[in-house]
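With one protein chain withheld, the remaining protein chains of the complex are depicted in position.
Every chain is named by a letter (A, B and C) in the order it is written, and numbering of its residues begins at 1.
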Amino acid sequence: MQNTILLTKEKVLRDPIHNYIYLQHQVIVDLINTREFQRLRRIKQLGTTNLTFHGAEHSRFTHSVGVYEITRRICDLFLRNYPSKSPNDGLWNDDERLVALCAALLHDLGHGAYSHTFEHIFKTNHEEMTVAIITNPETQINQVLKNVAPDFPEKVASVITKTYPNPQVVQMISSQIDADRMDYLLRDSYFTGANYGTFDLTRILRVMRPDSKGIIFDINGMHAVEDYIVSRFQMYQQVYFHPVSRAMEVILDHLLSRAHHLFEDGKLNDPLSQQFLHPFFNGTFTLQNYLALDDGILNTCFELWRNHDDPVLSNLATRFLDRQPFKSVKTSMETQALLPELRQLVTDAGFDPLYYTAVNDSFDLPYDVYNPRKDKKPTQIRLRQKDGSTAELSQESALVKAITGRQSGDERFFFPKEMLAQNQNLDIFMPVYLEFAQHIKNDHIV
Amino acid sequence: MQNTILLTKEKVLRDPIHNYIYLQHQVIVDLINTREFQRLRRIKQLGTTNLTFHGAEHSRFTHSVGVYEITRRICDLFLRNYPSKSPNDGLWNDDERLVALCAALLHDLGHGAYSHTFEHIFKTNHEEMTVAIITNPETQINQVLKNVAPDFPEKVASVITKTYPNPQVVQMISSQIDADRMDYLLRDSYFTGANYGTFDLTRILRVMRPDSKGIIFDINGMHAVEDYIVSRFQMYQQVYFHPVSRAMEVILDHLLSRAHHLFEDGKLNDPLSQQFLHPFFNGTFTLQNYLALDDGILNTCFELWRNHDDPVLSNLATRFLDRQPFKSVKTSMETQALLPELRQLVTDAGFDPLYYTAVNDSFDLPYDVYNPRKDKKPTQIRLRQKDGSTAELSQESALVKAITGRQSGDERFFFPKEMLAQNQNLDIFMPVYLEFAQHIKNDHIV
Amino acid sequence: MQNTILLTKEKVLRDPIHNYIYLQHQVIVDLINTREFQRLRRIKQLGTTNLTFHGAEHSRFTHSVGVYEITRRICDLFLRNYPSKSPNDGLWNDDERLVALCAALLHDLGHGAYSHTFEHIFKTNHEEMTVAIITNPETQINQVLKNVAPDFPEKVASVITKTYPNPQVVQMISSQIDADRMDYLLRDSYFTGANYGTFDLTRILRVMRPDSKGIIFDINGMHAVEDYIVSRFQMYQQVYFHPVSRAMEVILDHLLSRAHHLFEDGKLNDPLSQQFLHPFFNGTFTLQNYLALDDGILNTCFELWRNHDDPVLSNLATRFLDRQPFKSVKTSMETQALLPELRQLVTDAGFDPLYYTAVNDSFDLPYDVYNPRKDKKPTQIRLRQKDGSTAELSQESALVKAITGRQSGDERFFFPKEMLAQNQNLDIFMPVYLEFAQHIKNDHIV
Partner (left out) sequence: MQNTILLTKEKVLRDPIHNYIYLQHQVIVDLINTREFQRLRRIKQLGTTNLTFHGAEHSRFTHSVGVYEITRRICDLFLRNYPSKSPNDGLWNDDERLVALCAALLHDLGHGAYSHTFEHIFKTNHEEMTVAIITNPETQINQVLKNVAPDFPEKVASVITKTYPNPQVVQMISSQIDADRMDYLLRDSYFTGANYGTFDLTRILRVMRPDSKGIIFDINGMHAVEDYIVSRFQMYQQVYFHPVSRAMEVILDHLLSRAHHLFEDGKLNDPLSQQFLHPFFNGTFTLQNYLALDDGILNTCFELWRNHDDPVLSNLATRFLDRQPFKSVKTSMETQALLPELRQLVTDAGFDPLYYTAVNDSFDLPYDVYNPRKDKKPTQIRLRQKDGSTAELSQESALVKAITGRQSGDERFFFPKEMLAQNQNLDIFMPVYLEFAQHIKNDHIV
């Protein structure tokens, strides 16, 4: 395994979250230097969130090296405190280190420009793309990994798909409390300036331990784990589900949807759309097409579309680039019956409701959302008691129990802010606006 | 002045540096919502620095609202502690607040994509562009400002050009210790993760006071001012003058320079370059051309150029997008005579030295660099002693004095890292590389 | 009101929590300079907690000026945003500022050395002592306050006793979310190094507003209030109820109790005990006796008692000064029946169970504990919706609801760590220890 040799002198990257990120293997340095990995610098970690929290302009690149660093620290602690002495003793075999580090570094490699919205419109899947980039022999990533061993790319990919046999490695990268989530909570909290995402990373790492089922936590670290869960809950409530970010997401979704519609009508023929987006509209895209995209290229398309003949496309592009979010109110089972009436009022005011309204519940939202619907089956967080027996977290923590059963999001109805216009006495739509406003009270439909 | 009315309820923006940014005037909200101001979200504050310090992905938007916020706090403190009672008493007249706030918010409005390099190649000037955007009747910015008063755009512009009559307002925005510099030191320190740029902002604001010459500082705050100067010095040494960022800047400069050359030969004809860059290459650009650009659009051009027929353009675009910096070593008066020989060796190895080498001293560099050569004449930092008399900072502070007279940068020679290749025994250029390497020792040319 | 004049130049104290504390009235400076207030420097804020979290050595002095500062900020925000225009309009009358500031500064003035344990043994009450110090004409505090107005001491005291007519002032100092609690959570978190007590103070202050019932919070700040409640919960779980701190508290309690017993037997006759403690043992103490005590004087008594003839007194003094905590395990309804047996084993091993065991539930504990039993009646946290109507916090927040109904503490049985001795094969009590150990499993009695 030629490339597994340690660097003679470790390299460091300065990082605001972890202070330094320590690169100790040549293969890690080589992976970072690939074209596919550098592309992550041009994709924002939080999509449209920076339009609400202006500091959140950090890229998937910074998050990826952060996940690598946490994984590296876990390996160090496992090697020091729980080294395997015989096969299947449930302890840590440090031969697993390199596959764990590579999977950590590369776990988000397949994210595309404005990832979740893009996936929604074009039916792509970032996890599948990650696997494709790792295993496709044309990528620089694949070539670097193959230098380690011919089957190494597939091994790394199998960690991403959770089919890798060692559950410790899989759970480091992907579980209820993994290096991925721990990094993004700390990082998103730091860059947004929200104070909610902080928790005691050092303490959690110290109480993690490998066992035959994967990773378990010493019970004396229960409060640190609890604090992490609460922080995650609060970040979703405060940051990831923020109505304004979702409103910008809705505009982006409708903008791409409108572009798709125009493409089908043969009306989206600028050279940039042709080169970069047509392969996705007509379903013929290749891995190279996918890797050619980033946030800046989509924004460049939108800049061109500002001047498109289609007024809806032009208007939505302008709204997106100049940050003119839709307004929204909460909906509920009781008030759903009123939505047709509200949509009709939006239509009466001159807006096509297909592109100018939306109902969006926060579980459909971007940013690796913690979705209660999907998380029924995942690995539970297990606590190890002094005598070696196991308890499940929500049985021990009242706070976690309170959150566990709940859907934390909300469902909102989005519409143009013009519907709430106030001082436009001469506006011919004013009666429509006034009728619309009567249905809004305390952020709810009534 | 219709738009100077206070908002009935102030709005806040969450900011990692100042915690919250308080918006209290409708005109400030309206300025932020203009197309020209939103464009600043798509221009990085530190150009290529994020390629060295990966956290430094913050935009000019975040910095601009930060400068506004510091200015707002200064106005509040001046109003509270030093309100003018009669004209020309040298104290603070709060009628100046709005012009100060607007100038603070808009002071960087004219920065272009990869600002300093772009200016270098295309002979543009961001300060002139700022004035143009403020005063040109076609911009949304101008329209918002004109709502305050017909001559208000010109008043704001005159603060930018330092011709505004009130020196307090001018020095708030532009002096040795102004809202601009204080924000960017704190902000760049935070996002890079370097710890050098911190100082006690609250303390400095407390000891600032207006006088007839502008702004002076109570002598009992001297150590806080001193700490700010030292922090600035350290940030330039550690961050702004970092050799790798400068190496990427060199590549960007050479890439645009090569594109210019190809344009003149009629060989740069892709539709994106035509639309966005030709007006700059042929010197016919309008304000709208200028405002249409951002970092993402330039990057999109570079993506297209990866596949250009010209091998130099294609190679430099790839080096820039995939982050393949040049190497560099320090030069000096003594070793300048060796540069022709080194350039010849680079040529011998197959690289055109015009595009693959550079000599760059850090004073030519981007990012509002504190340049000792230019700063001979600027407003000194004045300290107010207990009896009302004035002292100059460097006379009181040994640390500041030590820095004052010194040029803090260095001069470096940049070249392709291939010149230092080591393990390529079969490379036909190996003898050239070995000869080249003999001239490098301890980061100097010998 | 001679002393209500503002200082010509405000003074500042450097504070690690609030950065600076701003002193703006002469009376506040004078109060801080009194003998009774300076005494708070010699009383630790957290009693025995520094024996678990070694950083927690901060005094009641630092907390008191912190509560003052938060109150000052609330007054500033109320004055700016909600100034009263007519009597009884439910808004803020800034004539209340000085009484609020003084009450905030002085609210803990009556705390004694090792406050809660001392109160337990000697039946004193720190709130009554605070009122006594404020209203007794012999104190410097009283004299300073009387300079404001003859009835000013009584006004300040009535805020402490919650009989002051303005509920806004009372709730600033004493309610579920007041300046006192907000300061101690932030401060104790900072000095212990626990990361749990942080929350967004600036945000909470911004959403506070006065109304006719006291203080209410804008509903859009609900998550910040929720975060504060969760932080408080976590600090109690992690810091204030820590078993080792409680074990040291038990030793202190038993030490003073033994001293009391010896006093009654006429066997506590050293001159220091005579001068400082006898008035408390025989119930004749004066305010001057009370104010003469501080942590250092009690520790000095304990130093003398190290060499006392009574072996229990001597041993407990040594255990306290040299930090030799008791061990403890959780008890429950089911295991209470086993306590007599455990106490008998402790007796068999040679320890008087009266002084060497204890059952302690965390609600009996020190540090202004949030006690669910007492907090049935207090002011609820009220949220103000957009249309002006009111909601109660726990109805809006799932997290708060989860905590509201629960007793968060535990009940523990304390005993000498010698009972768990392991390697003392020659110890004649080893059979007793072994039998004892069989009753302990996973931190519970079995």
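In this section, a residue touches a chain if its C-beta (ideal position, glycine included) is under 8 Å from a C-beta of that chain, and two chains touch if they have at least 3 such contacts.
What you are looking at is a predicted structure, and each value in this text was computed from that prediction instead of being measured.
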Which of C:300, C:344, C:380 or C:395 touches the missing chain? It is C:300
Given A:120, A:206 or A:278, the residue that touches the chain left out of view is A:206
Across the whole complex, the chain not displayed is touched by chain A residues 12, 19-20, 202-203, 206
For chain C, residues touching the missing partner are 13-17, 19, 33-35, 38, 41-42, 50-51, 53-55, 57-59, 61-62, 65, 190-194, 270-272, 292, 294-297, 299-300, 303-304, 318, 321-324
Omitted-chain footprint on chain B covers residues 195-196, 198-200, 223, 226-227, 230, 233-234, 237-238, 385-387, 389, 398-399, 401-403, 406, 408, 441-443
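FYI, only the chains that are shown with their structure count from here on.
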For the copies chain A and chain C, the interface residues, called same if over half of the numbers are used by both and different if under half, are same
Taking each chain's centre as the mean of its CA atoms, chain B sits from chain C at a distance in Å of 51
The positions of chain A in contact with two or more other chains are none
